[in-house]
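Scroll down for the structure; my scribbles are underneath it.
Just one protein chain is left out here, and the rest sit where they should.
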Amino acid sequence: MVYSVAVAGATGYAGGEAIRILAAHPEFNVTTVAGHSSVGHKLGEYLPHVPQLADLVIQDSTPEVLAHHDVVILALPHGASGQLAAHLDEHTIVVDLGADHRLEQREAWDAFYGGDFYEHWTYGMPELITGTTASGQYLRQREALVGAHRIAGPGCNVTAVTLAIQPAIAQGLVDGSAIVADLAVGYSGAGKNLKRMNLLAAEAFGSATPYGVGGTHRHIPEILQNLAHAAGRTAQDVNDYAVSFTPILVPMARGILAVVSAPMTEQAMQLSDEELHGIWQQAYAGQQFMQVLPLGVLPATQNIVGSNAAHLQVVADRPAQRLIAFAAIDNLNRGTAGQAVQALNLSLGIDEACGLTQIGVAP
Amino acid sequence: MVYSVAVAGATGYAGGEAIRILAAHPEFNVTTVAGHSSVGHKLGEYLPHVPQLADLVIQDSTPEVLAHHDVVILALPHGASGQLAAHLDEHTIVVDLGADHRLEQREAWDAFYGGDFYEHWTYGMPELITGTTASGQYLRQREALVGAHRIAGPGCNVTAVTLAIQPAIAQGLVDGSAIVADLAVGYSGAGKNLKRMNLLAAEAFGSATPYGVGGTHRHIPEILQNLAHAAGRTAQDVNDYAVSFTPILVPMARGILAVVSAPMTEQAMQLSDEELHGIWQQAYAGQQFMQVLPLGVLPATQNIVGSNAAHLQVVADRPAQRLIAFAAIDNLNRGTAGQAVQALNLSLGIDEACGLTQIGVAP
Amino acid sequence: MVYSVAVAGATGYAGGEAIRILAAHPEFNVTTVAGHSSVGHKLGEYLPHVPQLADLVIQDSTPEVLAHHDVVILALPHGASGQLAAHLDEHTIVVDLGADHRLEQREAWDAFYGGDFYEHWTYGMPELITGTTASGQYLRQREALVGAHRIAGPGCNVTAVTLAIQPAIAQGLVDGSAIVADLAVGYSGAGKNLKRMNLLAAEAFGSATPYGVGGTHRHIPEILQNLAHAAGRTAQDVNDYAVSFTPILVPMARGILAVVSAPMTEQAMQLSDEELHGIWQQAYAGQQFMQVLPLGVLPATQNIVGSNAAHLQVVADRPAQRLIAFAAIDNLNRGTAGQAVQALNLSLGIDEACGLTQIGVAP
Partner (left out) sequence: MVYSVAVAGATGYAGGEAIRILAAHPEFNVTTVAGHSSVGHKLGEYLPHVPQLADLVIQDSTPEVLAHHDVVILALPHGASGQLAAHLDEHTIVVDLGADHRLEQREAWDAFYGGDFYEHWTYGMPELITGTTASGQYLRQREALVGAHRIAGPGCNVTAVTLAIQPAIAQGLVDGSAIVADLAVGYSGAGKNLKRMNLLAAEAFGSATPYGVGGTHRHIPEILQNLAHAAGRTAQDVNDYAVSFTPILVPMARGILAVVSAPMTEQAMQLSDEELHGIWQQAYAGQQFMQVLPLGVLPATQNIVGSNAAHLQVVADRPAQRLIAFAAIDNLNRGTAGQAVQALNLSLGIDEACGLTQIGVAP
């Protein structure tokens, strides 16, 4: 069976990546694309890299247009997807690539977003650790995704930070209230908002510049929520965690390199480099898109461009008594649309890796 | 009077930048350039961007070749400059752009470099805070440079981190033992060593990758030494400071964007954003190459490319209770050769800014 | 059936791309990788973006190592592959990504390469026009590839120029003796030769620079040979064609943007823009990897990165009376390894598009 898919926000980078992936996916068929200022134009004008769907005409992002599809993917600004989703049939599988259904706690929403609060949906990060069994087995978010009809796609920076540090949180290796996450981020992560002058190419080449600093970035509460889950706790425990989060725009189209550090516990300080590395290997054993690199090898974003993979590494900074965890992901693929398709595969009982790749386009 | 200058290591990036600056400096005349594998070739083959000096023939890096100049600039691997410097006349002004004369403590040298330990020279960072008077005036390294005949040029990453965070250290606003410094760094900072495959252009575009991680980077002890001085203490107090330092190579030729954070003291937590910003403004008042950006404006490396300027900012991450300080510098200019020429100007009683610019090449 | 494949030159960019593609190809299984200075190391050290094959140990590039595979791919410097191929079993399918078996005329080889001349193999460009039937149907190289056991992979620049201009040659629209081909080329096209200083990243960012100029580039005779075939003539007629060919290295990892122009014939000057465009559409009708863009839309290399597609366009410069044809391809994929896998699919009777994509990784 091939499932019909409608994508709202088709001309944005997130929606475009969803279309790029689904155009080559054997189990899905993108039959409707919706936009806003682009209505009436052909998709090929916006996504010349996806020739198969070039002749699709962009329609308006209304519930009527999106109705009668097996799957609807919403790639819209926050607030917009929440409103639209309320009008979609409950039998339709809806994946929201935006922020409206990620947060479990209204307080966090009010503090970082504001406006209407929408209900929490099943969180679309299959490899998220959600606890540990008595025998030491990791529980994961994957199970919750099987059969889910409303899926909240995680934020891209959130994905990088969570995948990097969650083994340390799950194992109690660090002080979770003193995490620092500094990320080198490509420009597609900043979207297409033409009002932001600093998205112009001439001003991006040769420049590294931070943004969204000082505890204001909207990805912060979602990170804390994930950390609480990784420790086997609930979203109500987020206040036990704190992350100082600083993204840096660097001159590349795609990719996030996350450097996530935290003070090591005394127990962790006793571990050898090999033991520490072994904990990461174990935390991601059997997770086919998670590549814990060999001891001593550091991730580079080029190696994951265009893929759903995460390249991970952990290092002990013993003089500073901090654990440093690294993750490299493609913000549009693993960080957004690839991860969403993986969740969709799980939801529908398709092979989790179908239509996805773990191979990056390098060099 | 025009001073004659010899540059050893003329074909490397640091030496090349020294030549680039001095070629347009009214008080200096580069009369000798020395190299190693390039001996006998014309400088124009290596520095086509400096046409005035294209016909200089590269000579061997021997004491004889370097003798009889007013100034000698050493841009050599560590170990090499220390050996060579021992043979130079004491009346010659020698600036070492390498690491051999930066560290005051033999222990730090042994731990991070090894091999012969060379004497500490006058540290070439004019704006370094070296204490505070009873009346609250900052003391600076500038004074020590007047008349100095042996000058140790600071490391580029060290410069960025020190300039970013030293006001907080001098004012006791942060816990100096829990500093995290993550830097986005351009490829010229990694040199020309052809053995390192990851310096190839095809592998650098579109890639962000960390290096020298886990407390191993040789710039760390120099940072700690500076922090001790900024607090008005001596190099013997370095053990009260710790910095977890991670540089990230990002796809640009020049530039360092340093993100330096540390837990705020309770006193610092009481300060408003304006008060915090005011401390930075005061710390750099009258320092013409130091630009504390307006409150809320974040630095971008493009704005300082080709200049001796540092663009600085400070932000309080109140939820995480960390102070975050930013610095953007050109690693080759402010981080290496520009700062060295500034020190040289001071040494010789020339106007400190002569031959230097605070204007970056943007866009 | 899954065919076993050995790749010689596995650590170069061309060999690496072949491995990247074949690792996800359902009909091939890379079982042997061979190198030179890398012998004994694991493939994962060189190709971290292909995790499935990370544990393959690199072997020496000898006939013995390469023997007993269904397919051997040679990604070696010219001269080396010709020597090695002589020792391979005739039943093995051998694809040479190098230059040794591309040229039909010994004179051309002697003029541009020199050294031993190796026999011409079946040329691996399926869409190459090789003549026109009496009823106006195009003949193509594709047919010659079915069942071929020795395949010469075309040069990357050659592919871009040929695909851009061959409709004009086949239809007699231009003076084929006055072609100008200027190409913007990414750095992976220049290989990994560490002796060439200008491949260093720090010197590539922000720089555009020509190379191999003045009629000396080795891709020229191959272009002329293709043009002769596109006109339905033989390699002996190459002297009726001339192309002034200038590649320009520009700051990107992959991609070729070819601008190929030639004086229009009087007949061509009579054609409307739509008629001209229609000739291109017809020339590539049914060629699934060839995208003739809509009238007025110009190709961009980003849209074909990571894919086997070519994006094509034609424009009449009426004041200058020149026809300008454009092609954008990925030099490693369509220009090298993707095209080779397409030829291999054809050789073995596998679906031509199997394991290949026409979708680029954009943005």
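Read from first to last, the chains carry the letters A, B and C; within each, the first residue is number 1.
Keep in mind that, in the parts below, a residue touches a chain if its C-beta (ideal position, glycine included) is under 8 Å from a C-beta of that chain, and two chains touch if they have at least 3 such contacts.
Computed from a predicted structure; not experimentally measured.
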item: Chains in view touching the one left out; value: A, B, C
item: Sole contact to the chain not displayed, among C:P26, C:G286, C:P319 or C:G349; value: C:P319
item: Residue touching the undisplayed chain, where the options are C:A184, C:V292 or C:L356; value: C:A184
item: Among A:V94, A:L183 or A:M252, residue touching the chain not depicted; value: A:M252
item: Chain A, residues in touch with the chain not shown (by the definition above); value: 13, 186-188, 190, 192, 194-195, 197, 199-206, 251-254
item: Residues in chain B touching the chain absent from view; value: 13, 16, 20, 23-24, 44-45, 47-52, 188, 205-206, 253-254, 291, 293-294, 297, 300, 302-307, 309, 311, 357-363
item: Hidden partner chain, residues of chain C it touches; value: 178-180, 182, 184, 186, 198, 200, 202-203, 205-211, 213-215, 220, 242-246, 248, 250-255, 257, 259, 261, 263, 298-303, 305, 315-322, 324, 326, 328, 362-363
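Heads up, the rule we're going with is that only the chains that are shown with their structure count from here on.
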item: Those chains which touch chain C and also touch chain B; value: A
item: Remotest chain, chain C as reference, centres from CA atoms; value: B
item: Central subunit by CA centre of mass proxy; value: A
item: Where chain B and chain C are represented by their mean Cα positions, the distance between them in whole Å; value: 46
item: Intercentroid distance (Cα basis), chain B paired with chain A, Å; value: 37
item: Sequence positions of chain C contacting 2 or more other chains; value: 13, 188, 205-206, 253-254
